[in-house]
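My structure is below; once you've seen it, I'll send some questions.
Heads up, one of the protein chains got dropped from this complex, but the rest are sitting where they should.
Chain IDs A and B follow the sequence of writing; residue 1 opens each chain.
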Amino acid sequence: MATAAVSLARPARGLVSRLGRHPEGRIALALLVFMGLAALAGPRVVPYGPNQINAEDVLQGPGTRHWFGTDELGRDQLSRVIAAAPIAFYVSGASVAVALVIGTAIGLVAGYAGGLVDIVLSWIVGIMFSMPALLLALVVVGVLGPGLNNALFAVAIVYVPRFARIARASTFGVRQRLFIEAARLAGRRPHEILLEHVLPNILPAVIIQTALSLSTAELAHASLSFLGLGVQPPNADWGSMLAKARGIMTVAPWLVVFPSLALVLLIIAFNVLGDALRDELDPRAQTGAMRIGI
Amino acid sequence: MSQPVLQVEELRTQFPTERGPLTAVDGISFAVAAGEVLGLVGESGCGKSVTARSILRLVPPPGRIVSGQIFLQGRNVLELSEAEMRGIRGADISLIFQNPMTSLNPALTIGWQLQEALLVHQRLPRAHARRRAVEALQAMGIPDAARRIDDYPHRFSGGMRQRVLIAMGLLNEPGLLIADEPTTALDVTIQAQILELLRVASRERRMAVLLITHDLGVVASLCRRVAVMYAGQIVEEATVDELFATPFHPYTQGLLRSLPRGHEDRDHLTTMPGLPPDMTDFPSGCRFRQRCAFAEAVCEKPPELLEVTPRHRARCWISQRDRRLAQPREVLPAVRVARTPESVPRAPLVELRDVTKRFSLSGSLPRRGAVVHSLNGVSLDVMAGETLGVVGESGCGKSTLGRITLGLYRPTTGTVRVDGRDPGDRTTALRHQLQMIFQDPWSSLDPRMRVAAVVTEPLRARGALQGRDARDRVRELLALVGLSEAMADRYPHELSGGQQQRVGIARALAGDPRLIVADEPVSSLDVSQQAQVLNLLKDLQARLGLTYLFISHDLSIVRFMSTRIAVMYLGKIVELGPARAVLAEPLHPYSIALRSAVPIPDPRRESGRARVILRGDVPSPLELPSGCLFRTRCPLAQEICARVVPPLTEHEPSRWAACHFVGSFDEMLRPTPPAGRAAGRPDPVARPHQPETP
Partner (left out) sequence: MIRYVAQRLAAGAGVLLAVSFLTFWLGTLIPGDLVTVLVGSEGATSEQYRDLRHKLGLDAPLLTQYVRWLRSAVRGDLGKSPITGRYVTDEIARHFPISLELALLSLVESILIGVPVGVFAAVRANRPAGLAVRSALFVVFSVPPFVAGVLLVLAGALYLGPLYQASYVPMTENVVLNLRSMILPTLSIAIPLAAMTAQMSRAALLEALGEAYIVTALAKGAPRRNIVYIHALKNALVPVITLQGYVFGSLIGGLIVTEQIFNLEGLGRGLLVAIGQRDYPFVVAGTLMIAAMFVLANLIVDILYPILDPTQRT
């Protein structure tokens, strides 16, 4: 077990420096660091509270006092946009993390055990796949009710099958490798082989899937939020800000532009990260599906 | 003398890399005349494939030709425009590649691809082009060509695809054919078919052929002249007879001596120490210097390729000075390797009885329910202390046999017993006594584990070895296989193929095994590394009293290693007996054909040989023929062969064969007149001292 932990830690340290060698990797990391800092430090630094109503500054365009302008309640848009950043990171990060653990475990077991176990698990995963992502999330939120953590849960559920599928496919590939046979001949038990040999070797595929899922998870979260099913008012969230701004966007376009920009920037960062990771971890061209990170 | 078809002068091709330019081809010069087959020989990485691509100006970017001249029928190829070059490719020069499985476009019919070869060079009506394509396929011996021309490549076996590729290459009657390892990926009996095709094609069309290969047997079989490449340079060039009889470069000599020759009895193979140099950073002076037994002070200056005797050039100061190359002093092995005993010890360690193994093909939708018959009734004993060689081509079930013996697979029917116990039963204490050495050393090592961890894995299952004990054991095991302790902390990707394989062997030894199944242990290694590993295996057997089940497709290697040999075909043993006897006087038609198909790296013997060339491809293991499984390709097949399965019977003491007609093979053994050989190599100037070929 200790060996497994060590062999898992090793890729992480090297990865960041390897990424740094690609121009794409550098861009992605720079963007993420920038936005991460904004998320962490931003809320403390802004002059106005995100929900603070400044009655005298209603519907101001971008200017020296309010860099991103204000909305119909006079709330400073810069503060709101920044305040929504940690939420974005939290929802996309946490939902993907949950989906990663559960999905990878399912995929590993299905891929390695084969037979009936595989058939049953694959069938379940297949059903989940047959529901389009947003639809499934919608129904789940419909059941649980709107709110931040419910949205998180809904997104996580949607991503479990995606990780399961990647983990399973990758496990199949690793299972054929001769060192697995050698491990069996050495008398290792199946769970030891899974943890010490299979898991570290499917990591590259899983890491790539993680980065790509982060981007689409954020997209899903923002969509839910746009539909009013995410964070509830008065709290700031890019998707809901956009939804509310629709009504008055012809007179106050800045209310639409800045949240959109922030959202798109974060998604771009995740996408470029995923692409750079893919180039780094699997320079050999992959089969079609994995390239877009299904 | 007429102008050579191809004349290459001082060709230099480089690839830019992070560590500086990699000079894959470093100033080589050679010529090929019409009707002549020139062999370009070398191990992997020496630059021969890049040479082929350079001649066609198809060097993969970012590589480029940096200097030199290439003359095709007198025209300088390097001065042509790209459009003119396209006119030459496929018309004046054709190039055939190594791997037929990936060289055809899977999304286009072979008919389309064949016709394209014609239509890009001339305007032809479709029907005419199609007819020419069908004729070309027929000329290559593809049955039912008119119908199969509309098939997609995946419907063809490897051998068939290679024929298609050759047909495609010959369609426009090129003056020069470049064949880059054309048979490496094919089974030996298929290889024989393809080599025969090339031999005939070259002779009948007066076509110049540049044959690129690492296989000296193929060279002896097909070529008139040979050039040996090492580290980007040609180090020796001569007629094939002279090269094999009296090599003048130490590398050539080393290569020839490290080959296990099927007809010789040897304890061990002579090996060349070290590895080829880094192609981005050549040593000064002679590039072979560090590995050379003859090296002297003069070798610090780079030698030129000069004539040592008429028409025999070598890039070596020593042979140029002495006009000969001595036999090096034999370096005696540190441990006396015991002679492989001919007599077979009594006690069987492994007993297989009527073992069959079937695999079902699942997943691929339209063919659900298809079953692969991998083993079809195998009964075999492996005696303690012996090496039983299992030889056969792809699909014969030899790998499955190995894995069943170790308990990795369970037999569908029949029994397996090792030391009286069932190897597949996890509760017995057999586990560490049964180990395997794998074919692909890279795949057999977990890329994320260091050597020390890999080697001690078998011990971890028993109860972990701690600290100093573990380190001691690692050092012991590495020393056993000839690796230094420093290797313990390296990762697999930092080792060469031969070193990786030794790590695999060390791992197999960790648990004090009794039986080791070696599944093609040297197939993916270069010739020089093969010899080292084979010697090591023999040495270990003598020292540790191991029993080997040695699986290989290479007859010479199996002969070298084994006490007894079992020949397999389509999941059955067709012949079994002492190693020397099985190969010197085989009883079964398949064994005869197999032996005949392996080219012997000795042109004098190779030229006079009787060739038995089998028809067709191996039947699919999804649908076995009735009766004798070999009958579809056997030149002697009679009606009884389709009705009755011939049992494995003991025809002479300890010699078993499964055929109805053992002993009546006179027709088969009548030598087919080696007409092609002598007629194809008229060159009186080159052979003043040659005795008459029998």
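Note that in this section contacts are C-beta pairs under 8 Å (C-beta built on N, C-alpha and C of every residue); 3 or more make two chains touch, one makes a residue touch a chain.
Nothing here was measured: the structure is a model prediction, and the numbers come from that model.
Chemist: When the whole complex is taken into account, which chains on show are touched by the absent chain?
Modeler: Among the chains that are shown, those touched by the missing chain are A, B.
Chemist: Taking the entire complex into account, which one of B:5, B:65 or B:95 touches the absent chain?
Modeler: Checking the options B:5, B:65 or B:95, the one contacting the hidden chain is B:95.
Chemist: Using the definition of touch stated at the top, determine which of A:73, A:148 or A:268 touches the missing chain.
Modeler: Once the missing chain is taken into account, the touching residue is A:268.
Chemist: Looking at A:65, A:191 or A:246, which makes contact with the chain not pictured?
Modeler: A:246
Chemist: Looking at the full complex, which residue from B:6, B:70, B:117 or B:418 touches the chain that isn't shown here?
Modeler: B:117
Chemist: In terms of residues, what is the contact footprint of the unshown chain on chain A?
Modeler: Within chain A, the residues touching the omitted chain are 126-127, 130-135, 138-140, 142-143, 145, 215, 219-220, 222-223, 226-227, 239, 242, 245-246, 249-250, 253, 256, 260, 263-264, 267-268, 271-272, 275, 285, 287-289, 291-292, 294.
Chemist: Pick out the residues on chain B that sit against the missing chain.
Modeler: 56, 58, 86-91, 94-95, 97, 99, 102-108, 116-117, 120-121, 152, 154, 165, 168, 365-367
Rule of thumb we're sticking to: only the chains that are shown with their structure count from here on.
Chemist: Can you list the chain B residues touching chain A in their complex?
Modeler: Counting only chain B, the residues touching chain A are 403, 406, 408, 431-432, 434-436, 438-440, 443-449, 453-454, 457-458, 460-462, 504, 507, 510-511.
Chemist: Considering only the defined contacts, which chain A positions touch chain B in the complex?
Modeler: 3, 7, 10, 177-179, 181-189, 192, 197, 200-201
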